[in-house]
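Of the protein chains in this complex, one is absent; all others appear in place.
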Amino acid sequence: MSMNRRSLLSLLGASPALLAGARAAAATKAKDKTAKSATGKVGGEMKLTALNPRGIPPPITLIPMAKRLDTLDGKTVYLVSDGFPGADHFLAQVAIWFKKNMPSITTVYRLKAGGFADDDPKLNAEIKDKGQAVIMAIGH
Amino acid sequence: MGIPAAPIVTIAFRDLAQSNCAKRGMPLQRISYTPHPVWGKTDEQMYAYLEGNDPVSGKPFMPEVVAALTRPVTADESKTGTVTPPVGAPTFIDTADNLQQYYLDNGMTDTMPIIIPTEERVAAMLKATSHKPDEAVGKMTPAQGAFPAWSYTVQHCAVNAVMAGATPDYFPTILAIASTGISALFSSTNSLVSAAIINGPVRDKLQMNYGIGAMGPFNQPNATIGRAWTLMSRNLDGGGICGETYMGSQGNVINYSNLIIPENESNSPWPPFHVQRGFKPEESVISFFFGFCITQGQGGKGLGVKPVPLYNVAMSANVAPFASLFGALFLVDPLVANGLGDLGFKTKDQLADWLQKNTTVTVKDVKSMLFSGLPRGVDPSSFKDDDVIPKWQRADAFNFVVVGGQTNPYHQLANMSYRVSVSIDKWT
Partner (left out) sequence: MEKLGIPSVPLATKSFADLAKSNASKRGMPHIRACFTPHPVWGKTAEQLMAYVEGDDPVSGRPLMKEIIDGLTVPLSADDTKTGMMEVNVGPPVYGPDTLDGLQRHFLDNGMTDFLPVIIPTPEKVEAMLKGTSHHPDEVIGKMAAGAYAAWSYNVRQVAVNAVMAGCEPEYFPVVLAVASSGMAALGSSTTSFAYSMVINGPIRDKLNMNYTIGAMGPFAQPNAAIGRAWTLLGKNLGNGGIPGDTYMGSQGNNTNYNNIVIAENEKDSPWTPYHVQKGFKPEENVVSLFAGEDIRQGHGARRAGVLENPMFDDQISDIFRTLTSQFDALVICDPLTIKRLVEQGYDTKEKLQQWLWKNTTRTAKDYRDSAFVYTFHYPRALRGEEPYKTWYSCPEDTQIPYWPKPDNIVLVCAGGQTNPFFQVGNLTYRTSVSVDKWM
């Protein structure tokens, strides 16, 4: 640490550091090497042009929803958990509810493989082959 | 797939679920909600959810689920085509004060004052790299798999670097960060955070602080490079929106600075971190870590031993609050690095080996833990509750970086794992 910096750094404390106003700053714009590309003034104040910091999101392809079943009666409904804690117990209760209230429905419980957001192609194929609907419990 | 599906989510995730569906192309997905949480509830309590109402729609829950599978799809629900999410105009024109407010109000900052990214300032920033403004730098997402990754150019990074208060000579380092696609605001309920270690000549070129106060707010490159990372993590991928693209239940203070740590190479008896990873000493490199938190190594039995503290013993004790899901990154003052040398640990590897063998837990304590757990690939039934096992199975869970100004032999430690190292020189 140089002494010079240290004495500079004992600035402030006993007196406020107030500044001449922004208007005065604008008035000295001739000295400003980073002069803004002003596009006009509003009430005497200089306007700046500033850039948007956001990146480029990919366009989203809309996915039309699947045709619904006329009725769930007699159908096989897969109950799928993405693995979050409590999901298996929860879906077990859903199965019990169906047994009580809509007994003609067959429920099949499956745990999706992989992480929360991963697809499980084996499971998808099984559902396509053996099931007609999916109820999925999602969380993390 | 052609199979009707009814997603069920708890109400805590409502915003997330809806925006996630929209981002994946199914904005009108028929989601049903239960109260929160499901985790930890008894069977009876969960059944009560099923017989109750969806707290969002107010409608009876199970009939709503059944209807999601049976009610015919509408014209809107069957739409095809593409939709581009809006990110706003490419430039904004207003007074400096109004612009400061505009960026704040539109969620483009970390809520703190920025340097307004005028075309001139961005142009000056762009001069600090040979890469062209419209060159693609990378892709980033707040959470892999949960959100689509956005892409961004050198210019996008420059805008954020200006906003952070960085000067042009910091830009190659900032570009190196952006090139990894690692978000400092990773979205998880766990409030996970990142750190970055900087090695090579860039540290002195930028006059980074790796002495007294290194990890505190005392130096412009350390401070603004970390901040640029936060801003990029918000702006380059739509991250940092609480409840939607940021789900950390309590948040993490580390996100204010993101722990940018230049290594104190000249006062270290060990090879610098980047050399351990295969880079040449004269290369400038940034290395990334990821995990839960950072603690001070002020406790630990070994530290109280006189006259020479047993730093290795202290380090082994100090990792007690760490989850072995992540490793341990030790940030040691040069005095400690040299002191460890005196104790016989001439290399980082020797120390890592010692720590791996001597940092133990009982099976009973770890077997039920979500964030630690038994060693993988071993039959769990082969363990007895009272067995004592190493907390970490591999010595490479431990990493060491030297930083500090030698006012006392201290260390800090982060519950973090190493991810990747990238060249800063590549971005000059």
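Think of it as A and B in the order they're written, each chain with its own count starting at 1.
We adopt the following convention: a contact is a pair of C-beta atoms (placed from the backbone, for glycine too) under 8 Å apart; a residue touches a chain by one contact, two chains touch by 3 or more.
Please read these numbers as outputs of a predicted model, since none were measured by experiment.
Q: Which candidate, B:C293, B:M315, B:A337 or B:L351, sits in contact with the chain we can't see?
A: Touches the omitted chain: B:C293.
Q: Could you tell which one of B:T34, B:T141, B:N160 or B:Q412 touches the chain left off the display?
A: Missing-chain contact among the listed residues: B:Q412.
Q: Quick one: say which of B:M1, B:A136 or B:V253 touches the chain that got left out.
A: B:V253
Q: If the missing chain were put back, which residues of subunit B would it touch?
A: Counting only subunit B, the missing chain is touched by 12-13, 36-37, 39-40, 96, 100, 104, 110-115, 164-165, 185, 189-191, 209, 211-220, 222-224, 227, 230, 240, 242-243, 246-257, 259, 292-296, 298-301, 303-305, 307-309, 314, 318, 320-325, 331, 333, 335, 339, 361, 365-366, 368-372, 403-412, 415.
In this section, only the chains that are shown with their structure count from here on.
Q: Go ahead and note the Å separation of the Cα centroids belonging to subunit A and subunit B.
A: 15
Q: Would you mind writing out the residues of subunit A in touch with subunit B in their complex?
A: Spelled out, the residues of subunit A in touch with subunit B are 22, 34-37, 39, 42, 45-72, 77, 84-87, 89-90, 92-94, 96-97, 101-102, 115-118, 124, 127-128, 131-140.
Q: Could you list, by residue number, the parts of subunit B that touch subunit A in their complex?
A: Subunit B reaches subunit A through residues 1-10, 13, 17, 22-30, 34, 37-41, 43, 46-47, 49-51, 62, 65-66, 69-73, 77-85, 87-97, 99, 103, 108, 116-122, 124, 140, 143-146, 148-153, 155-156, 159-160, 163, 188-189, 231, 235-238, 370.
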